[in-house]
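Every protein chain except one is present and positioned as in the full complex.
This part shows chain A:
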Amino acid sequence: DDKLLTEPLSHPDFFSVKELFTLKDLFDARVHLGHKKGCRHRFMEPYIFGCRLDQDIIDLDQTMQHLQLALNFTAHIAYRGGIILFVSRKRQFCHLIESTARACGEYAHTRYWQGGLLTNGNIQLGHGVRLPDLLIFLSTLNNVFEPHVAIRDAAKMSIPTIGVVDTNCNPCLITYPIPGNDDSPAAMELYCKLFRMTIIRAKDKRRQSEAIEELQ
(Lines give C-alpha, C1' and ligand atoms only; values in the text may rest on other atoms or scores of the structure.)
Protein backbone atom coordinates (compact mmCIF):
# COMPACT_ATOMS: atom_id res chain seq x y z
CA ASP A 1 0.00 0.00 0.00
CA ASP A 2 2.85 2.38 0.89
CA LYS A 3 4.64 1.43 -2.31
CA LEU A 4 1.49 2.20 -4.34
CA LEU A 5 1.43 5.74 -2.96
CA THR A 6 5.15 6.60 -3.02
CA GLU A 7 6.05 5.14 -6.43
CA PRO A 8 4.22 7.77 -8.61
CA LEU A 9 5.82 10.60 -6.61
CA SER A 10 9.35 9.61 -7.68
CA HIS A 11 8.69 10.25 -11.40
CA PRO A 12 8.24 13.83 -12.70
CA ASP A 13 5.57 12.75 -15.21
CA PHE A 14 4.35 9.35 -14.04
CA PHE A 15 1.07 9.56 -16.01
CA SER A 16 2.70 10.96 -19.21
CA VAL A 17 0.40 13.92 -19.23
CA LYS A 18 2.49 15.84 -21.79
CA GLU A 19 1.36 13.52 -24.61
CA LEU A 20 -2.30 14.52 -24.20
CA PHE A 21 -1.98 17.96 -25.79
CA THR A 22 0.28 19.96 -28.13
CA LEU A 23 0.71 23.67 -28.73
CA LYS A 24 -1.13 23.32 -32.02
CA ASP A 25 -4.16 21.78 -30.23
CA LEU A 26 -4.29 24.74 -27.87
CA PHE A 27 -4.02 27.20 -30.77
CA ASP A 28 -6.74 25.44 -32.78
CA ALA A 29 -9.07 25.50 -29.80
CA ARG A 30 -8.52 29.30 -29.55
CA VAL A 31 -7.15 29.08 -26.00
CA HIS A 32 -4.77 31.99 -26.61
CA LEU A 33 -7.58 34.54 -27.13
CA GLY A 34 -8.21 36.83 -24.19
CA HIS A 35 -10.54 39.73 -23.53
CA LYS A 36 -10.05 43.34 -24.59
CA LYS A 37 -7.28 45.52 -23.14
CA GLY A 38 -9.69 47.43 -20.88
CA CYS A 39 -10.81 44.20 -19.16
CA ARG A 40 -7.27 43.15 -18.32
CA HIS A 41 -6.56 42.23 -14.70
CA ARG A 42 -3.27 43.57 -13.30
CA PHE A 43 -2.09 40.18 -12.01
CA MET A 44 -2.58 38.54 -15.41
CA GLU A 45 0.07 40.73 -17.10
CA PRO A 46 2.91 38.18 -16.67
CA TYR A 47 0.84 35.55 -18.54
CA ILE A 48 -0.09 37.81 -21.47
CA PHE A 49 2.04 37.49 -24.62
CA GLY A 50 0.87 40.70 -26.24
CA CYS A 51 -2.01 42.78 -27.45
CA ARG A 52 -3.31 42.85 -31.03
CA LEU A 53 -6.00 45.36 -32.11
CA ASP A 54 -6.89 45.91 -28.45
CA GLN A 55 -7.39 42.14 -27.78
CA ASP A 56 -5.02 40.39 -25.33
CA ILE A 57 -3.19 37.25 -26.48
CA ILE A 58 -2.19 34.74 -23.81
CA ASP A 59 1.33 33.24 -23.89
CA LEU A 60 0.77 29.61 -24.88
CA ASP A 61 4.27 28.46 -23.76
CA GLN A 62 3.45 29.44 -20.18
CA THR A 63 -0.01 27.90 -20.62
CA MET A 64 1.60 24.62 -21.68
CA GLN A 65 3.75 24.54 -18.54
CA HIS A 66 0.88 25.43 -16.22
CA LEU A 67 -1.46 22.98 -17.91
CA GLN A 68 1.06 20.17 -17.60
CA LEU A 69 1.55 20.88 -13.88
CA ALA A 70 -2.20 21.04 -13.30
CA LEU A 71 -2.98 17.82 -15.22
CA ASN A 72 -0.17 16.02 -13.42
CA PHE A 73 -1.60 17.17 -10.09
CA THR A 74 -5.15 16.02 -10.97
CA ALA A 75 -3.78 12.66 -12.10
CA HIS A 76 -2.04 12.17 -8.73
CA ILE A 77 -5.16 13.18 -6.81
CA ALA A 78 -7.33 10.82 -8.87
CA TYR A 79 -4.76 8.02 -8.42
CA ARG A 80 -5.06 8.38 -4.64
CA GLY A 81 -8.87 8.26 -4.83
CA GLY A 82 -9.51 11.90 -4.01
CA ILE A 83 -12.79 13.72 -4.58
CA ILE A 84 -12.60 16.17 -7.50
CA LEU A 85 -15.22 18.90 -7.87
CA PHE A 86 -15.66 20.75 -11.17
CA VAL A 87 -16.93 24.28 -10.63
CA SER A 88 -18.06 26.81 -13.19
CA ARG A 89 -20.73 29.43 -13.35
CA LYS A 90 -21.00 29.67 -17.13
CA ARG A 91 -24.51 28.73 -18.18
CA GLN A 92 -23.36 27.86 -21.70
CA PHE A 93 -21.14 24.98 -20.57
CA CYS A 94 -23.05 23.81 -17.50
CA HIS A 95 -24.39 20.71 -19.23
CA LEU A 96 -21.03 19.83 -20.80
CA ILE A 97 -19.21 20.07 -17.46
CA GLU A 98 -21.82 18.00 -15.62
CA SER A 99 -21.64 15.27 -18.28
CA THR A 100 -17.82 15.30 -18.09
CA ALA A 101 -17.92 14.92 -14.33
CA ARG A 102 -20.39 12.07 -14.60
CA ALA A 103 -18.22 10.32 -17.21
CA CYS A 104 -15.15 10.53 -14.93
CA GLY A 105 -17.01 9.36 -11.86
CA GLU A 106 -16.26 12.67 -10.15
CA TYR A 107 -18.47 15.55 -9.00
CA ALA A 108 -19.64 18.86 -10.44
CA HIS A 109 -21.23 22.06 -9.18
CA THR A 110 -22.28 24.42 -11.97
CA ARG A 111 -25.24 25.99 -10.17
CA TYR A 112 -25.74 28.78 -7.69
CA TRP A 113 -23.17 28.35 -4.91
CA GLN A 114 -24.82 28.42 -1.47
CA GLY A 115 -22.75 30.36 1.07
CA GLY A 116 -21.52 27.79 3.55
CA LEU A 117 -21.14 24.68 1.38
CA LEU A 118 -17.46 24.18 2.19
CA THR A 119 -17.09 26.20 5.39
CA ASN A 120 -20.41 25.01 6.90
CA GLY A 121 -20.41 21.61 5.19
CA ASN A 122 -21.19 19.55 8.30
CA ILE A 123 -24.56 21.24 8.74
CA GLN A 124 -25.53 21.91 5.13
CA LEU A 125 -24.47 18.62 3.54
CA GLY A 126 -24.94 16.27 6.51
CA HIS A 127 -22.94 15.22 9.53
CA GLY A 128 -19.43 13.90 8.88
CA VAL A 129 -19.22 14.82 5.17
CA ARG A 130 -16.00 14.31 3.27
CA LEU A 131 -15.19 17.59 1.54
CA PRO A 132 -13.67 17.62 -1.97
CA ASP A 133 -9.88 17.13 -2.16
CA LEU A 134 -9.51 19.21 -5.33
CA LEU A 135 -11.55 21.97 -6.95
CA ILE A 136 -11.26 22.54 -10.70
CA PHE A 137 -12.57 25.90 -11.89
CA LEU A 138 -13.34 25.92 -15.58
CA SER A 139 -14.31 29.58 -15.16
CA THR A 140 -13.20 31.53 -12.09
CA LEU A 141 -15.74 34.34 -12.44
CA ASN A 142 -19.40 34.10 -11.52
CA ASN A 143 -22.32 35.67 -13.39
CA VAL A 144 -21.62 39.13 -11.94
CA PHE A 145 -17.97 39.06 -13.15
CA GLU A 146 -16.62 38.74 -9.62
CA PRO A 147 -14.24 36.04 -8.36
CA HIS A 148 -16.14 32.86 -7.42
CA VAL A 149 -16.73 32.47 -3.68
CA ALA A 150 -15.42 28.90 -3.80
CA ILE A 151 -11.84 30.10 -4.46
CA ARG A 152 -11.76 31.92 -1.15
CA ASP A 153 -13.59 29.12 0.68
CA ALA A 154 -11.23 26.46 -0.66
CA ALA A 155 -8.26 28.56 0.46
CA LYS A 156 -9.87 28.80 3.92
CA MET A 157 -10.42 25.03 4.12
CA SER A 158 -6.91 24.24 2.73
CA ILE A 159 -8.28 22.56 -0.41
CA PRO A 160 -5.97 22.85 -3.47
CA THR A 161 -7.52 24.49 -6.54
CA ILE A 162 -6.90 24.43 -10.27
CA GLY A 163 -8.44 27.21 -12.32
CA VAL A 164 -8.62 28.33 -15.93
CA VAL A 165 -7.92 32.07 -15.54
CA ASP A 166 -8.85 34.42 -18.35
CA THR A 167 -7.37 37.92 -18.82
CA ASN A 168 -10.04 39.48 -16.61
CA CYS A 169 -9.63 37.04 -13.70
CA ASN A 170 -7.63 37.21 -10.46
CA PRO A 171 -5.16 34.28 -10.31
CA CYS A 172 -4.08 35.01 -6.71
CA LEU A 173 -5.65 32.36 -4.48
CA ILE A 174 -5.58 29.53 -7.04
CA THR A 175 -2.83 26.94 -6.46
CA TYR A 176 -2.48 25.84 -10.10
CA PRO A 177 -3.74 28.60 -12.39
CA ILE A 178 -4.01 27.85 -16.12
CA PRO A 179 -3.99 31.07 -18.13
CA GLY A 180 -6.33 30.49 -21.07
CA ASN A 181 -9.61 31.34 -22.71
CA ASP A 182 -12.75 30.34 -20.80
CA ASP A 183 -15.37 31.76 -23.14
CA SER A 184 -15.26 29.83 -26.42
CA PRO A 185 -16.91 26.40 -26.67
CA ALA A 186 -13.90 24.91 -28.48
CA ALA A 187 -11.57 25.78 -25.59
CA MET A 188 -13.99 24.45 -22.97
CA GLU A 189 -14.45 21.19 -24.84
CA LEU A 190 -10.69 20.82 -25.02
CA TYR A 191 -10.28 21.35 -21.28
CA CYS A 192 -13.09 18.92 -20.49
CA LYS A 193 -11.55 16.31 -22.78
CA LEU A 194 -8.11 16.75 -21.18
CA PHE A 195 -9.36 16.52 -17.61
CA ARG A 196 -11.54 13.53 -18.44
CA MET A 197 -8.68 11.68 -20.07
CA THR A 198 -6.24 12.37 -17.21
CA ILE A 199 -8.68 11.28 -14.53
CA ILE A 200 -9.66 8.10 -16.36
CA ARG A 201 -6.00 7.30 -17.04
CA ALA A 202 -5.04 7.81 -13.42
CA LYS A 203 -7.91 5.63 -12.15
CA ASP A 204 -7.08 2.86 -14.62
CA LYS A 205 -3.44 2.95 -13.53
CA ARG A 206 -4.52 2.70 -9.92
CA ARG A 207 -6.65 -0.35 -10.65
CA GLN A 208 -3.81 -1.97 -12.60
CA SER A 209 -1.30 -1.33 -9.78
CA GLU A 210 -3.72 -2.75 -7.20
CA ALA A 211 -4.29 -5.85 -9.37
CA ILE A 212 -0.52 -6.33 -9.73
CA GLU A 213 -0.08 -5.96 -5.94
CA GLU A 214 -2.76 -8.57 -5.29
CA LEU A 215 -1.17 -11.04 -7.67
CA GLN A 216 2.18 -10.72 -5.84
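Here is the rule we go by: a contact is a pair of C-beta atoms (placed from the backbone, for glycine too) under 8 Å apart; a residue touches a chain by one contact, two chains touch by 3 or more; residues count from 1.
In this text, contacts and distances are computed from a predicted model.
Q: What name does the UniProt record list for the absent chain among "Multifunctional methyltransferase subunit TRM112-like protein", "3-isopropylmalate dehydratase", "Small ribosomal subunit protein uS9m" or "Protein YIPF3"?
A: Of "Multifunctional methyltransferase subunit TRM112-like protein", "3-isopropylmalate dehydratase", "Small ribosomal subunit protein uS9m" or "Protein YIPF3", the absent chain's UniProt record names it "Small ribosomal subunit protein uS9m".
Q: Which listed residue, A:P12, A:G38 or A:G126, touches the chain dropped from view?
A: A:G126
Q: Touch as defined at the start, partner being the missing chain; which of A:L20, A:L33, A:L60 or A:L117 qualifies?
A: Answering carefully, the residue with contact to the hidden chain is A:L117.
Q: Decide which residue listed in A:H41, A:R89 or A:H109 touches the omitted chain of the complex.
A: Touches the omitted chain: A:H109.
Q: Pick from A:L20, A:I58 or A:L85: which residue touches the chain that isn't shown?
A: A:L85
Q: Over the whole complex, note the residues of chain A touching the chain we left out.
A: These residues of chain A touch the chain that is not shown: 81, 83, 85, 95, 98-99, 101-102, 105-109, 111, 114, 117, 123-126, 129-130, 132.
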